[in-house]
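Submitted below is the structure of interest, expressed as structure tokens.
Missing here: one protein chain of the complex. Every other protein chain is in place.
Chain IDs A and B follow the sequence of writing; residue 1 opens each chain.
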Amino acid sequence: MTDLSRRDFLKLTRDGFLYLSGALAFGGLLRFLSHETNSARKTEFDLGFVDKYPLGSRASISEIPALLIHTDSGFTALSLTCTHLGCTLKPNETGFACPCHNSSFDAEGKVTHGPAVKPLKALRIEITDEGNLKVFTA
Amino acid sequence: MRPSFFHHLHPPTIPTAQSRWRYTLGAGGTAIFLMLVLVITGALEMFYYIPTPAEAALSIQTITYLVPFGGLVRNIHFWSAQLLIVVSAVHLLRVVFTGAYIPPRRFNYLLGLALFLISIFLNFTGYILRWDTGIQWALVVGTNLIKTIPFFGNNLYTILIGGSEPGSPTLIRFYTWHVFGLMIISAILIGWHAFRVRRDGGIALPPPSLRADPNRISRFELVRRETLAMILTSAALIILSIFSPAPIAAPIRLSVLQSVPESAAAPWFFLWVQQMLKWGDPFLFGILVPVIILLILVLIPYIFPKTLESELGRWFPKSNRLAQITLAIITLLIIFFTILGSLPTS
Partner (left out) sequence: MRKLIAISSGILLLALSLAWWMNSRQPQPVELMPILTGQPEYCVTCHSDLPEISASHPVETFGCVSCHGGERLALDADLAHSTMRGGANPSDLSVAEISCGGSSCHTGSEADDRDHIQRVMTSVQSTYAGAIANIRYTFGAQTDLTAHQGINAITDERTQTGITALEIFNPTLESNPMIQKFGEECFTCHINAVPREGESYTRQTGCAACHSTEQHQLTTAISYTQCNTCHNRGNYDLRTMTFVERTDHLTNRLEEYYQPIAQFTQCEYTLDCVDCHTRSEVMGDGDLHSNQKDIQYVQCKTCHGTLTELPLTKTLTDPNDIAFRMAFLKPVVDLKLGDTILVTEQGEPLWNTRVLPDGTYEMIGKATKQKFNFRPVMGTACEQKPNEQESHFCHECHAVER
């Protein structure tokens, strides 16, 4: 009886130790793989002298990607990344369309056709003292 | 005749019924042969392929256009990979439609499913290694889908991507998974799968007393049949490769998120997922539905009425009708969505 329970105890201990070791090793593996080798993404974009974008202009800024619109009410920078799964939108007559899953947005960035739910992000804009236009993606 | 090494990989004799084309479709064996072709052609490609964002697509252009027979090697690799998916799917359908998955073969059924899943991952990672504008939305969408998983999606994304957006670490990770990680896992699983086929008594048949055909064939005959299948498959691969080259596009020169892609279409075996993604919530349609389908496949041997042993060894036994209908519906839906997804969008 004591012999048997001793064997059971040892088996339980062995299993427990091995499973825990396995869990630790797996956790270590996940930690190992989750290192980010590339530095954080650029979030600040200098678009140059503000006069480059006169009233009424719509400039496509492909490195963000975004559309810079200059209207009477000022500058807006509309992110052209689809809010569904991140494809880059293509402008069309009514607004923007996503080539991946058929989402579409109107010229203001509101969803006109799913599957996207969220409207396009308006990016923060700053004009520096030197008159340079800066767009922030974060 | 003295049996050679290859003969010794087979049992001395097997029942004739186990080796009938009509029954097995030769799918499992063909899949193993395709894997072998993939390893060989893949190793050849590794002599030239450079897994960096700047060089990847260019090195593929080098293989395709400049290396003598490089285009042929690449096309054979491509077509073997696509045929592997098809043949594996046919193998799975055969096993379910003949009810062969019941114990003692239940565990091997799960091994086979795992292999099927891994061959899809192998195909997808290989597709991404092109690193050209033809694959870039598949990469963006596929990886962004991971982010939609609640709780640990972002961590999983980092583990797979190696950063906050697809880039150089992503390519080297996909490369490592493709040529080593997934390869080694599938090599082990193939060995295990084949071992279990023999351990479980070969391809499923009724018990000896209930067999209609008592004849057996020798391992020599079996190897001859396999040789025939291998030769025909090789010829088919070469002919496909000559007349239908693997897709290629201009390299991604800016970052993945900036270049304008040539095509927004997913790889063909994910078109059904892309089609569902057009309907709404990415997590539901992109992750949950595929996982549920996988779960149903896993559970087939556990939840549905078991095939009668007497009904083994033939197509569509009455006793496992429910499993057959379930899989047939899933298959038809996937085919239907794939067709929908491949139609040009209005």
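One rule holds for everything that comes next: contacts are C-beta pairs under 8 Å (C-beta built on N, C-alpha and C of every residue); 3 or more make two chains touch, one makes a residue touch a chain.
For clarity, every value in this text was computed on a predicted model and none was experimentally measured.
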Q: Mind giving the shown chains that are in contact with the missing chain?
A: A, B
Q. Which of B:Val90, B:Ile238, B:Leu288 or B:Leu340 touches the chain that is not shown?
A. B:Ile238
Q: Looking beyond the chains shown, say which of B:Phe69, B:Phe180 or B:Phe195 touches the absent one.
A: B:Phe69
Q: Considering the whole complex rather than only what is displayed, give the residues of chain B touching the chain that is not shown.
A: 58, 61-62, 64-66, 68-69, 72, 221, 224-225, 227-228, 231-232, 234-235, 238-239, 241-242, 248-251, 253, 262
(Q) By the contact criterion defined above, which parts of chain A meet the unshown chain? Give residue numbers in ascending order. (A) 49, 51-57
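Keep this in mind: only the chains that are shown with their structure count from here on.
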**Q.** Touch list for chain B against partner chain A, complex
**A.** 137, 140-141, 144-145, 155, 158-159, 162-165, 167-169, 254, 257-258, 260-261, 264, 274, 277-282, 286, 345
Q.
For the complex, give me every residue of chain A touching chain B.
A. 30, 33-38, 40-41, 62-63, 65, 81, 84-88, 99-102, 114-115
